[in-house]
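A short write-up of the structure that comes next.
A single protein chain has been removed from this complex, and every other one stays in its place.
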Amino acid sequence: MREKSLLEMRGIYKSFPGVKALQNVDFTLCEGEIHALMGENGAGKSTLIKVLTGVHVKDEGDIFLKGHDKAVQIRSPKDAQKLGISTVYQEITLCPNLSVAENIFIGRGDGHMVNWRSMNKKADELLESLGINVKGSQQLASCSIAVQQMVAIARAVDMDCQVLILDEPTSSLDESEVAKLFVLMRKLKARGVGIIFVTHFLDQVYEVCDKITVLRDGKLVGEYEIENLPRVELVSKMLGKELDDMASIKSDTSDSGVDMNSEPVYEGKGLCSTEGISPFDFNIRRGEINGFTGLLGSGRSECVRTIFGADKVTGGTVKMEGTEVKINKPIDAMKHGIAYLPEDRKRDGIIGDLSVKDNIKLALQVKTGFFKPFSNAKANEFANEYIKLLDIKTASVNTPIKSLSGGNQQKVILARWLLTHPKYLILDEPTRGIDVGTKVDIQKLMLKLASEGMCVTFISSETDEMLRTCSRLLVMRDRKLVGELTGDQLTQKTIMDTIAGGDKNGTE
Amino acid sequence: MKLKKLLAMSISMAMCAAVFAGCGSSGDNGGKSNGGGKSGGDLIKVGIINNDPNESGYRTANDKDLKEAFSKENGYDASFAYSLKNDEQIQAANKFIQDEVDYLLLSAADTAGWDTVLKDAQAAGVKVILFDRTIDADESLYEASIVSDMAKEGQTAVDWLKGQNLSEYKIIHLQGVMGSAAQKGRSQALTDTAAAEGWTIVNEQTAEWNAEKAQQIVQSVIDSGESFNVIYAENDDMAKGAVAALDKANISHGVGKDVVVMGFDCNKWALEELLNQNWNYDGQCNPFQSSYIKDIIDKLEAGETISQKTIIMDEKGFDASTITQEDVDNYGI
Partner (left out) sequence: MAQNKVAPPKTSFFAGLMRNQIFIPIAALLLLTIFNLIADPSFFKITLAENSNGDPVLNGYLITVIDYGSELAILALGMTLVTAASGGQDISVGAAIAISGSVMLRVLCGSDSRAETMQAPIIVAFLISCVVAMLFGAFNGSLVAFFKIQPMVATLILFTAGRSIAAWINHNELPIVKDVSFSYFGNYFPGVPIPTPFFIAVICFIATWALLKFTTLGLYVQSVGINEKTSRLNGLNPELIKLLTYVFLGLCVAVAGFIKVSRLSTINYSVIAKDIEMDAILAVALGGNALSGGKFNMGSSILGAYVIQYLTTTLYKFKVNADALPAYKAVVVILLVIMSAPVVREKFAQLTKKLRANKEHTQAANAASN
């Protein structure tokens, strides 16, 4: 082992039936280092992490840890835990029905009786030291996803780990929470903990990381010092090709002016739902891309859910192209040409066990009717058309959607809605948790669709994505629509100000 | 969400409760309306604990017979409780003892667990008469026990079969639910005699009183190509299932035909089959116990003592060649 290195993985191989997930991958982590593990979806990041944490057992290769003379054997998550390797996964793996404190300490007892009071107290101390605003006695399910994520990190931190793996920890956090997390990461770094950071957010990588290891197609591309690797180069290494710069997206569409005097495709007045948002007005015109922005929990998702009828609509009037219509259920919205890609892909988007083909045809099939099923040939045609159009990577049209990577799942759901040829497309966080390439693809696609006359509402946690695509932004704060920004107002700063509630320009 | 679930749960519970209350209340009402005759003064008050009348045709006839016999016109104030579960029966018994009935008539679901209740009854001066089924308790705890002798029923049937003097005996033996008193008694008689006489048992199998199962079992023997000439079914339902299988395979049955069909319980429809010469024999399991019970009560009321605690009822066996329409009307249940 090298001097100062904490963890070395050498020549790791791992394959699954039909897939070589990892081929001869090396990885080195030093003490007090935050090390980004980068790669597109399917590059092998998660597999490498799972090998390290004992979820999968490697086929070949050696893992060395500081303080162990010989290569260590990691056969189960328990082994990994004993060796001081802790993980916080992308998907929350805690028990929602237990309390926060129980979640922090569960499965770590050494057979002693549990003293609830002291456990809660210990948990409270820990959470406070990490700046997480939650009580140990609270039930985990009652916390926001962001807090749940933080609790998962707190659990790992408390286990005195040498190696902490953060697998997409920030994908459900808003910026202030991310900032808190980074403070925490730096604190741990100062203590000498090695952190492996897996993320899709390039900004975050450049903000906290010291080194980057890039994987592609299960193979190691290289290990780089952060200062020696400009962003563009990183992206091209991940994709394996030169990427036309993301900044170029907007340029070809900046001239697509929307006629603000035309009749709105969709116009809602005084909309509200059971999810507790204040009644709001909203409209969108042909060819327009607008977006809802705001912090997590500000009600931006609830707004679009109300438009689509996904939550129970309790009031308001809706006009589609001038005629008044009723939208109470998703099927109503679909019949009027509205499509909705939901925020939580796993819970609300995919039908996991069904094939890509069935997932693509579902919405159009429901719209077409119970007695008019598509023939298999027709369904294949649809599926193949969109697999090609959106470049969906799947073994076949009959592959269950759950075995696809996140980005490709998202594309399938997008395909599902595009197949219905909507007049109005709502995309709630379509780019969350997916790789850079797909993100760019989706944004480009939105702009293309808008230029063809579709209207699109877009929600994203990444403000720059919205700035790049939207011509109008509606700002939400505390479940209220607090502002509308257009034209020159569309800058990071004005958005921040509006979200924060400053009474400067932008609000009306 | 939670509230909704709670609501749903409570509604379903209410529904369950309604269903059970529905069952319970019908019994209760029966009790009360009969109990209304309490003011009649000199009526003899009896509490009757029986198995669910829906259990079988036998039980239905039994219940009907008791209801007719212990009517107000006949000088009785009767309350009924039905259950197939021992603990529920014991509860009912306790209630009757509290209600100070004069006689407690009991057809127990289970043989065990009755000692305490019967001692309570004795202490309270309630006289207990067992019918249809015996229990594991000291004889001193009850006045009398009126039962069918299943072994005797079986023996009567087997003796009849022996009397047919068939040139050979190849028997399919369809048993009831294994371990039940009726199965034990009726099987034992056949097994013993078959061994003694050198009869062949082609197949011996439990069809659990169930016609469908009996049909499949006989079908299986037919499919195997083994020959047989007697079907000894321990109740009418199973005999019926067996006959359905025979019909399917064109095997003639009945008087003077290829296969002798024997059943038990004397259901009316079964006796009609006998009358039509489709079956050969049906053994009675007497559900008409009320007359025996009445005899005991009369004797006790007259201050006599009962010398014979266990009373075995007369039970007939009907032969297709001698049965009459009158028999069908009198003994069919």
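So that you can tell them apart, the chains are marked A and B in the order they are listed, and the count of residues begins at 1 in each.
Note that a residue touches a chain if its C-beta (ideal position, glycine included) is under 8 Å from a C-beta of that chain, and two chains touch if they have at least 3 such contacts.
Because the structure is predicted, anything quoted here is derived from the model rather than measured.
J.: Just list which of the chains on display the missing one touches.
T.: A, B
J.: Check the options B:Asn250, B:Gln308 or B:Thr322 and report the residue that touches the missing chain.
T.: Selected residue, touching the omitted chain: B:Asn250.
J.: Consider the whole complex, including the chain that is not shown, and state which of A:Asp348, A:Glu385, A:Glu462 or A:Glu484 touches that chain.
T.: Answer from the full complex: A:Asp348 touches the omitted chain.
J.: Of the listed residues A:Glu102, A:Glu177 or A:Asp358, which contacts the missing chain in the full complex?
T.: Only one listed residue reaches the unshown chain, and that is A:Asp358.
J.: Of A:Leu7, A:Ala21 or A:Ile284, which one is in contact with the hidden chain?
T.: A:Ala21
J.: So one chain is hidden, and I want to know which residue out of B:Gly125, B:Gly163, B:Gly198 or B:Gly225 touches that hidden chain in the complete assembly.
T.: The one listed residue touching the chain not shown is B:Gly225.
J.: Just the residue numbers, please: which parts of chain B touch the chain that's not shown?
T.: These residues of chain B touch the chain that is not shown: 4-5, 7-9, 11-12, 15-16, 19, 23, 53-57, 60, 178, 203, 205-213, 215-217, 219-220, 222-225, 237, 240-241, 244, 246-252, 267-269.
J.: Tell me, which residues in chain A touch the chain that this view leaves out?
T.: Touching the chain left out of view, chain A contributes residues 16-21, 41-44, 46-47, 217-218, 308, 310, 329-331, 334, 340, 342, 347-354, 358, 361-363, 365-367, 369-373, 393-396, 399, 403-405, 408, 416.
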